[in-house]
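Here we show just some of the chains, and they stay where they sit in the whole.
Letters are used for the chains, namely A and B, taken in the order the chains are written, and counting of residues starts over at 1 for each.
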Amino acid sequence: MKQLNIALLGYKFMGKAHSYALMATPFFFKTGIQPVRKVIVGRNEGPLKQAAENFGWEEYSTDWREVVRRDDIDAVSIVTPPTVHAEQIIEAAKAGKHIFCEKPFTVTVEEAERSLEAVNQAGVKHMLGFNYRRVPAIGLAKNLIESGRLGKIYHFRAVYLQDWIMDPEFPRIWKLNKAIAGSGSHHELCTHIVDLALHLVGRINRVVGMEETFIKQRPAEAAGEQLATKLTAEKGATMEEVDVDDTTLFMARFENGAVGTFEATRFASGRRNHNRIEINGSKGSIVFDLENMNRLQYYNADDPQDVQGFRSIQVNEDCHPYISAWWPPGHGIGYQNSFVNQYADFFQAIADDTPCTPDFAEGLENQKVLEAVTNSIAADGWQEVG
Amino acid sequence: MKQLNIALLGYKFMGKAHSYALMATPFFFKTGIQPVRKVIVGRNEGPLKQAAENFGWEEYSTDWREVVRRDDIDAVSIVTPPTVHAEQIIEAAKAGKHIFCEKPFTVTVEEAERSLEAVNQAGVKHMLGFNYRRVPAIGLAKNLIESGRLGKIYHFRAVYLQDWIMDPEFPRIWKLNKAIAGSGSHHELCTHIVDLALHLVGRINRVVGMEETFIKQRPAEAAGEQLATKLTAEKGATMEEVDVDDTTLFMARFENGAVGTFEATRFASGRRNHNRIEINGSKGSIVFDLENMNRLQYYNADDPQDVQGFRSIQVNEDCHPYISAWWPPGHGIGYQNSFVNQYADFFQAIADDTPCTPDFAEGLENQKVLEAVTNSIAADGWQEVG
């Protein structure tokens, strides 16, 4: 059993999710790698120290540059805001560390290109946190498509709907600040459905997008508060500009002839985390909804005519991706399992010295689509990707 | 085209449903029979006259005995309260009329036996209004079972849940009066699910039942009011005894080894008309819910293991029962269509001189199950059927 000493950059929601996954992965998946929660890194010492204790880290540090260079660190997991990803990736790569980076990969295509170049030069493993690929239902969808059971793909349609900032009194936290977040719903949510599109359907050639910011000013965040869904502004807080999108929508043409629609929003009342995709092919269709993540709906056009219909498949069988490592059939898994499955694949790639997927090259392709949409909005018309 | 002159005994909710079906059936189904809405019969001349006008009847009458003997009447449809069914059937049969009778067939087994004897002696057609057999989804379920696609049947479970009398102020209408209704939820609702059980699974051998009347006294009905879901009692109305069951439940053993559960209630908050059955066999399962009547859920145990799941079949294809007479695929039908399908079968049986189904013999079998349940409740233990 090889020990892998990890440094985790970031300690909030994603910091918790990654810490959990680092703990739980070796329990379920015997990859030959034993991850060690070595150092957790952040800027605010008080809550950082607390996170280190809560999440089981040996040390904490406020100096990421120093940490990523430490000889006793083997791999770096980056879960910071996207505007700093590229810099952190490049430093960690220079230091020869394997890198796991949360989505969105970067803010710009140029950053993505430099990041990819850095890991390629360093020869380290690199993987991106598009965790929904690791939901067994998506794994099954991939299998159905790759084995030809959906036939030729005609349609991809995806929405990623949330509603956590609909209250106008919700403060202007960092996710609503372009200087830190880089973008709003587009980079945070569209990047997920773009990843599923690229993974399941293939390359995107052309896009046309639109965006809207429904609430253009919000009260400043009360000092010291962290990201949460029920934040409050200080009484009499000054109003600040929201300079990111509340919603971004676009249409796309895929290289293989399919057409696609994409929509991300934080203003869909009642939709907490509604990542829903539907794919229609010449031989069948699939529907996935993250709010019902143990299910895949599947229509097989070759079923006898009198019993055709969408099947609601409980993707909890031993024959389904990842499930045999978990529980017997019919015992559903949750959000956190996708992070464990993800690290299992990352560790296995390190153990076997095989490529990761999705890697930074796939992330670059994703970033090109996002940027083409952004350019399309600026230009008010269609844009080619890349 | 042969004219068939109809007399309809009863003119309220079921009177409307039957009148509609008599109008609509020849539009969709070319059976060779042209039904004529000749006479509608009731006891209360004011609303009866209005019903005759509203529902397109040539005449109305308050004397059912006179009507069923008229030479120009060919068939009688009986939609009166169940306590008078037997008498009306026997009179109509004596007069040589074909008879369509609403469910529940009768109140007692003895009445059912006399009714059956009467129609057999008269040699007339006889059919019962178990209209859910005429829902295409139930037709498909029957086809799946008969063709062996569910294999050996192990389980039948049915609930028929309503909530229209949960308000204690809801008055004691005739349906809550044993002298008129004969029974409460048991005869009104259980008879439907018993019919589906007998139709889809087969003969029932043994039962054990229980019942409850949750609200034992209700205000007297305001004079002149008809059955409706939002009735009001008069202010200061006297309280009257409710002497029928609000809910009846029972377990059963079928002749073929299957086990069954049955439950009817008028006290299931939020369930307006929730007639739901599930059947599990060695090769598959089906689920039907009347509140979603255009669908049948079907599980095929022979599907490939990675794509097993309940299919939601839209039972609106040309290959499904009755549908080719209606609309193109994907255009759902409603409650009323089941009455039209039912009369189409009744007329076809008359035109072709073939047996009807379900006929009074099947109704007698149904009545025996209901009575065994009633006896089981009285005896506080298991009872054999028949």
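As a convention for this text, a residue touches a chain if its C-beta (ideal position, glycine included) is under 8 Å from a C-beta of that chain, and two chains touch if they have at least 3 such contacts.
None of these values were measured; they are calculated from a predicted model.
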One sequence, 2 chains in place: how many copies belong to the entire complex?
4
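By our rule, only the chains that are shown with their structure count from here on.
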Using mean CA coordinates as chain centres, what's the gap between subunit A and subunit B in Å?
54
Listed in rising order, the residues of subunit A that touch subunit B in the complex are 140, 143-144, 295, 298, 300, 303, 305-314, 317, 319-320
